[in-house]
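One protein chain is absent from this view; the other protein chains keep their places.
Coming up: chain A.
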Amino acid sequence: MKCFLIASESAEVLFYWTDPEFQQNVQEKYGASQEEGQGLPAFEDSVSTLFAPIIISCSTMVDRLSDSYTSFTTENNHIYVLQKFDECLYIAVNGDGEESENDMRRKVYVMKKLIEVLFGMVTLSSNLLRKELRPQDTAQRVRLWKHLQSLLETYSHLRDNDQSFLVEAVERLIHPTLCEQCIEFLERRLVQQLNSSVERAGEEVLHAFILVHTKLLAFYSTRSASRLPTSDLLTLIIMAQSMYPSNADLDDPVPEDIESTSGSGPESFYTPEPSPTDRDSSSSDKPVRESTPVFEFMDPDIQMAEDSLQTLEVPPPDPSTPRRVFLEISGKDRPYPMMPHSMYCLPLWPGITLVLLTKIPTSALAISVYKILDAFDQLEKRLSESQEGSAAPRGTPNIHDIRGKLDKLIKTLVTSEVQSAQLQNVWTEFKNRAFARGGSGFNKDLIPWCKNMKTQLCGIYRQYFLIDSGPADIPQRLSPALQERAQTMAQEKLMDWKDFLLVKSKRNITMVSYLEDFPGLVHFICVDRFSDQMIAPSLSIAERTTSELGKGPVAQFIKNKVWNLVSTMRCFLRKGYSTVTLRDGDFYFCYFLWFENENGYKLEAGDIPILPDDSAPIGMLAWDYYRKLLRYKSKNHQGEVVKCYELLTVHLGVIPTEIILQHCRQLASKLWEPSRNPLL
């Protein structure tokens, strides 16, 4: 019995998802009164009625106690997780014991991440986001919510079944030769052709990658592209999976195939560097990423030009229409979050997908808007921190730079079709107050105007990047013919490999190859947190196939153990413990986290920050925990590249601890030995 809800402060449902059990439960409680064809609004109403007291109480607690609910647990072990992001309250409910509170909080954060990737900087204005998440038009709302529901379901499925989503790192398909060929194909042939075509309508392919189910076969980024953050890449994989879900049971191979196709022996999992560009962009001279500023918009009644909302259009069902996604790029001096890109998801065969990410022609504008928005945000913070009554010293230094930039931006906007009258009015008013002689200057009175400016800027951004261009415009996208050509090229390239790849993705690494060297080892997961890639033997639990773990229930049991171990080790990591061993039932579990420099020299463990209980879940999708950990560690190792690795092992409990630890040691060095330049 599960439910997921996003609500506004006034208990308006901005999004919901329920499983059939929860829906049934609600209907039983409120009588199945809805008539045929009106199911959705009626059900939505009952959900809203049910949760309204909780939502309103939550606001009251924030207003009057500056504290908010984070979770409820009932005696029959129903769990409610609540998390407020600005003015949106996310609520996850579980009544079947399948998810822990931590799982549910993670789901909430992942949903927020998905919404950020889909709506970009619009999420910085609760007022705008509310309208975006709950379109007036019912059909449009249904479509949007169906889309979000599908993403949520896809994520939940992957989290429960896919090891790369369990540890939130990318898993590569391990086949060095093919991998290399594919990268070359993407670089020399595909991307080059696309970017030199006139049919690309001003767009430029930045990243191209091939997914086999959730595993990465090849990833190529052009030289002008910045590194695609792992959290973004994982989100894109969820989106691709949601569009073209892989049916695990259908394409599960028969065991004979495995013998003939997959290489055996541990050497098969060493692959060359996946892509030179990818490497370069992740190397040491990259500036350390700044944390993304968080904007707060408190005033819900900012006047927006209502007519601009009317232009919101239902995306046409044309499959060649790209998805607008907002991804982080690293600029020269700093990262810019939520920059608009187009995502083309081209299915090659069921389970195999080519994904193209393009830069759109107007993306430079996004950076300008972001810079200005950020400046207003900093000004607002400065003003609210300043002493009551006393004026801040002429604002912040960069507000004066921004003044010129914004004037210039407005001039550009006027010439375009974007409605910017409201922005101009607010800006004029702001200037009068802040800069004019008779104005009040930089003091607390300016705070509402800062907020208003931010909302206006988000509105401009929304019009530019979120709404499809009017019909008069030339469509900003790779032409359907060009997309088709890309698809065909990739299909031709992989035609002979297709069946192998589908099998390989299910048997990427097998435990068999380790049994001889590591007797008693049941399973392991290794994660390189510097490049955010993981390797682990496949855990196939399908009924009709036999893995090394045995059939059905046994494999399922071990799988559950592994999943629990990851969650337990996160609990300890959160409290600052980076080495954990557990004897649990018939098994012995180990977890190690350690740091190395570029030459493979092991750095002293040192302390790991202790996180408060209400902090975001550890991982990459919800929150770049490991990125922050690396930065924290780098402080003591100036001028050095700090790398971070994790190893989890499951052994049979009867193996002596000393042997287990030797195994761990060997695994760690075998998989990560720098001289051998392993697969990652």
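Here is the rule we go by: a contact is a pair of C-beta atoms (placed from the backbone, for glycine too) under 8 Å apart; a residue touches a chain by one contact, two chains touch by 3 or more; residues count from 1.
Everything that follows uses one rule, which is that contacts and distances are computed from a predicted model.
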item	value
Protein name, per the UniProt record, of whichever chain is missing from view ("Cytochrome b-c1 complex subunit 2, mitochondrial", "HPS4 biogenesis of lysosomal organelles complex 3 subunit 2", "U6 snRNA-associated Sm-like protein LSm2" or "Translocation protein SEC72")	"HPS4 biogenesis of lysosomal organelles complex 3 subunit 2"
Candidates A:102, A:491, A:581 or A:634 - the one touching the absent chain	A:581
Given A:21, A:137 or A:614, the one touching the chain that is not displayed	A:614
In chain A, positions touching the absent partner	29, 50, 53-54, 57, 60-61, 64-65, 67-76, 78, 80, 93, 95, 568, 571-572, 575-586, 590, 592-595, 602-608, 612-614, 647, 653-658, 661-662, 664-665, 667-668
